[in-house]
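Note that one protein chain is taken out, while the other chains of the complex remain in position.
Per-chain residue numbering starts at 1, and chain names A and B are given in the order in which the chains are listed.
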Amino acid sequence: MATIKDHARHYVRTEMLPEQAPPAGEVGMRKWLWDNVFSSMTNFSTIGAAISSILMIVLTLAVIALFWWVIVVLYKFGWQDAIWSGTDGSFCRPEDNKGKVPIGTDIGACWPFITNRIGQFMNGFYPEAERWRIYLTYIIGAPLIAGLLMPSVPRKGLNAILLFVAFPIVATILLSGGGIEIAGSTWIFWAVVFAICLAVLFGIQMATGAKGLLMSGGKVVLMAAIAIFAILFALSFDFGLPFVETSKWGGLMLTLVIGLTGIVVSLPLGIVLALGRRSQMPAVRLASTIFIEVWRGVPLITVLFMSSVMLPLFFAEGVSFDKLIRALIVVALFSSAYMAEVVRGGLQAIPKGQYEGSQALGLSYWQTTFLITMPQALKLVIPGIVNTFIGLFKDTTLVSIIGLYDFLGILDSALQDTNWLAPTNQMTGFLFMAVVYWVFCFSMSRYSMYTENRLHTGHKR
Amino acid sequence: MKKTLLAIGLGTAVSMAAATAAYAGTLDDVKSKGHIQCGVSQGLPGFSNADAQGNWTGLDVDVCRAMAAAIFGDATKVKYTPLSSKERFTALQSGEIDVLSRNTTWTATRDTALGLNFAGVNYYDGQGFMVRKSLGVTSALQLGGAAVCTNTGTTTELNVADYFRANNMKFEVVAFEKSDEVVGAYDKGRCDVYTTDQSGLFAQRLKLSNVNDHIVLPEIISKEPLGPVVRQGDDQWFNLVRWTHNAMLNAEEMGITSANVDEMLKSKNPAVLRFVGKEGSFGENLGLKNDWAYNIIKQVGNYSESFERNVGPKTPLGIARGLNALWSKGGIQYAPPIR
Partner (left out) sequence: MTTISDEPSSKVSFWYDPKVRSIISQLILVGLIAWGLYALVTNTIHNLERLNIASGFKFLSTEAGFTLIQSWIPYDKSATYLRAFMVGLINTFYVAIVGIFLATILGFLVGIARLSKSWIISRVATVYVEVLRNIPLLLQIIIWYKILLLLSPDKRGSISILGIGEMNVTGLWTSKFIAHDGFWVTGIAIGIALVLAWKVSRWAHKRQDATGQQFPSFWAGLGIVIGLPLLVFFATGSPGVIESPEFVSEGPMLRRGFKTGVGFVFIPEFLALLFALVLYTATFIAEIVRAGILAVDHGQTEAAGALGLRRGTILRQVVIPQAMRVIIPPLTSQYLNLTKNSSLAMAIGYPDVMGAGGIVLNQSGQAVEMIIMIMVVYLTFSLVTSVFMNWYNAKMSMVER
């Protein structure tokens, strides 16, 4: 009887065959195409599967056709029929023939309209000689923003203070020219406020004998006073820069100003509102809730409208607001209501043990909030914050409706230039704006996705 | 230097007062701050629009430039506040601007109830209709059943409704906020008719894809005298605006242009000498220097020059003088004499 070993000796090979290439259908393009494109369309084994396969085929063909059509239209408008050079609108008007376009042909994009005004689209009516100030502001702001966004850059706290406190002041001075006349009443008002604070602290200490209250409270008041007066002084100091009134601000620069003001104001304000909404004190809770819900309940355009038409009626005679400031306030309050909800979501996600633990350690409410819960909550909602900012950035287009020369508004203005009246200018402008907005918003949404992935490690599958 | 930009949200509402409300003596106010704050439209071809360098030009803008030339001897001392049609009157009433030169129609309500004064008419306009030639329409009275594209929130919207109802014609109005949308929709055939002020028709037709397919109908269905506006209760300022405009008209009548105004200083004609300030004290009476009119003409030009430069036949707009010609040339522009 032969043993297994004997058998093996007979027909089990002892040497390995050389590796062969896999079948053509299992590798490369074909395999990939099969797996990712055709596999869902070729199953005709049952009626149901056949129907879904046919549907898949139709759907795939339809989306390919639609895509192709969009590309062709864009190519035709933006390239083939486009006018590439010219010194005024007549080059883009078929009847004037200067651009050698016979009557009756389709006119595509009028690119000279964009190149002619690119400076204005970027900077509005800001005087050309002073535009370096805008660029300088960008140069100062960009690394601060980048530093805050990139997780590897150290000293986030300092960075945040620079971006949220110092940068806005520097930017205001650079862009407007500084030397802002601050009414005497403003100085007096703040002096009175701080005096009252000190007096109240002193009064309480006298009445109750709470030792050291004046010392500790006074320190806070003093620091606040120094900060406020320093800011007021910085704004009113004349640096010798020519003054550029806000009616000359415009274009992408104005869009960025509105967007950044929105984020700088709305984040702290949103945190306060979120805390208010979660407060134990009924009056505070109610006030915050009403504020948040009212702002979230109405379209931005109605409040912008209100700010432009009604606001002058709200204040005492002779009080007038700069038009840009009105829009800034509205946009900031509006986005802070949304920000508040994002932050509240983060706070809700913090486990109760964190609160209880910090209470057990004897931390006060503010210590608990700013040392324990808020840092965790904010980290959780970074994607939400970025998404709110994307929304805010897109919403800045609405200020063009109340007549500010933001990116969209400056286009409207440029379209009325007597020398540049032509049929396709508006569409060309829209195409250009859409691309710019898209680049901004898309990169922000990529960043938000990146942080999301970074924070959610371990949940992948 | 007075820089009331923004009072930043650091104080209370009260302390935010960027108080500019000095109602008595706008002229003194303007002289002390060194420029005129001029309310213009956010962009209306030929009347006020900013060019690629951000300089404002146009017929309405020239009114403000002429005023600056008269007051300061320097036509560039103007700051512009672009205003929407909703904001314009509030801005003037609240003192945010010194003069409103924004293709504003002179109506009884505005002149009386709103506390405003119209200082003159720098452009006589009227609402007209534009249609496609292919419709075969020759008169607005044949437009029964038409769809009409127009701007919303202005008198044109009401005028067109009145006109069609008065003539017992059916119609449908498609109204948009911005003229680019109106002309775009009309161009794509959304409407049979495009109606707005005639000056607007001349400007917007350049945005049509084929301008030769369209005609403007002869009917003008409204009177739209457009002119600069000031607050009531400041006669000195009112006079200044009115006479600035009159000076430009008188200059045209006397043949004084920016090119020949220097020669005119040596003229034998007493009317011309009065005009350029060699005789009389008309400038002082207005609270200005006597060469006020000379400066206007030297720096801005007479009415004809302003018209030709901004809207006239040589510009892309190509508007003929028509009603806006001098009274002596078949129009109705008529200025009282300077004497």
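Definition applied: a residue touches a chain if its C-beta (ideal position, glycine included) is under 8 Å from a C-beta of that chain, and two chains touch if they have at least 3 such contacts.
It should be emphasised that the depicted structure is a prediction, and the values quoted were computed from it without experimental measurement.
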Can you say which of B:T152, B:N210, B:Q236 or B:T257 touches the chain missing from this structure?
B:T152
Write down which of A:I47, A:A129 or A:A316 is the residue touching the left-out chain.
A:A316
Given that one chain is not shown, which residue among A:C92, A:I401 or A:L415 touches it?
A:I401
Absent-chain interface as seen on chain A, which is shown:
36-37, 39-41, 48, 52, 56, 59-60, 63-64, 67, 204, 208-210, 213, 280-284, 287, 293-294, 296-302, 305-306, 309-310, 312-317, 390, 394-395, 397-398, 400-401, 408, 427, 430, 433-434, 437-438, 441-442, 445, 461
Absent-chain interface as seen on chain B, which is shown:
13, 85-86, 93, 113, 115, 134-137, 142-147, 152-154, 157-158, 161-162, 165, 170-178, 181, 184-185, 188-190, 192
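We adopt the following convention: only the chains that are shown with their structure count from here on.
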List the centre-to-centre spacing of chain A and chain B in whole Å, with centres computed as mean CA coordinates.
40
Can you list the residues on chain A that touch chain B in the complex?
88-90, 93-95, 103-104, 107, 116-117, 119-120, 124-128, 172, 176-177, 179-183, 185-186, 188-190, 228, 231-232, 235, 238, 243, 245-248, 308-309, 312, 315-322, 324-325, 329, 401-403, 405, 409, 412-419, 421-423, 425-426
In the complex, the residues of chain B that touch chain A are 1-21, 42-46, 49-54, 57-58, 79-84, 86-87, 90, 94-96, 177-178, 180, 184, 187, 203-204, 206-212, 310, 315-317
